[in-house]
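The complex appears here without one of its protein chains, the remainder shown in place.
On to chain A.
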Amino acid sequence: MSNRNESCRSDQPNPTPAHIGSEGARLQQTQGWITQLHLRFRKKAKQQTVYVRLTQLLIFCLFISWWELAGRLGWIDVLLFSYPGKIASHLANALMDGSLPPHIGVTVMETVSGFLLGTLLGTSIAALLWWYPFVSRVLDPYLVVLNSMPKVALGPIFIVGLGPGFMSIVATTLSITVIITTLVIYNRFREVDGNYVKVVRLFGATRSQIFLNVILPASFPVIISTLKVNVGLAWVGVIVGEFLVAKAGLGYLIIYGFQVFNFTLVLSSLVVIAIVAAIMYQLVAMLEEWLTSGWKER
């Protein structure tokens, strides 16, 4: 800190005695000196970012090359852990011969339906609870019990009820996402500052106007962040659902690979899941940016 101060001072030319005429020049000098400080700050921040990225890349490369080496030299059990070269060539083949894309498509479809429907349904139920406080008081203990239950355990019931396929997998996903979404969003609805409601009430707003003009937009950031959480939860629901019933999808590939003892297939599927899940998360983050652009929370 003191170091930086000194360097700042050294940039400033010796101040000349205060002439009236030199006032403008002095101002200009100050301006230049401030700009320089700013540039230096920006340069430093940029450097920092570069270091962080480089370190991240280094860790990744070290991990991959160590794994590759360990696999090829037989330090680890290749049957169980495979190695990156094998996984990469498997993925390349599966992409080339067109056997992988359909599986990706099925799983992505299920996941996207799962987290969108889950968030939508959760928000709707939360709206219902906000609208009818009586219903909310009645349902409260049921929601708490349902929330603490391991809902994946309902999987077998969905499979028998809805048939082994898309519907029961999405249902499994919904069972995981809906309750927690409802609770989080309903809490947010109730936390909205009463004075904002007062503002529109004073203009004679109806209950639906209050909801649409105040409660819902004030809760957008929370709704979007539950969307983010639901991306993760939906993957859990979909993979578990596919373990149980599917004939296609990445979860199916994992189970299949496990059954035929092909762990290269299992790990390849995991790599694809990691990539697709990361892309999905980024898309939701972009959606968040777009929806809340301009306004900040107070």
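Here, a contact is a pair of C-beta atoms (placed from the backbone, for glycine too) under 8 Å apart; a residue touches a chain by one contact, two chains touch by 3 or more; residues count from 1.
Note that in this section contacts and distances are computed from a predicted model.
Think of the chain that is not pictured: of "Heme exporter protein B", "ABC transporter ATP-binding protein YtlC", "NADH-quinone oxidoreductase subunit J" or "Glycosyl transferase", UniProt labels it "ABC transporter ATP-binding protein YtlC". Shown as candidates are A:Ser65, A:Asn93, A:Asn147 or A:Gln209; the residue that touches the absent chain is A:Gln209. In the complete complex, the residue from A:Arg26, A:Arg40 or A:Arg201 that touches the missing chain is A:Arg201.
Although one chain is not drawn, its touching partners on chain A can still be listed: residues 193, 195-196, 198-205, 209, 213-214, 217-218, 220, 292, 294-298.
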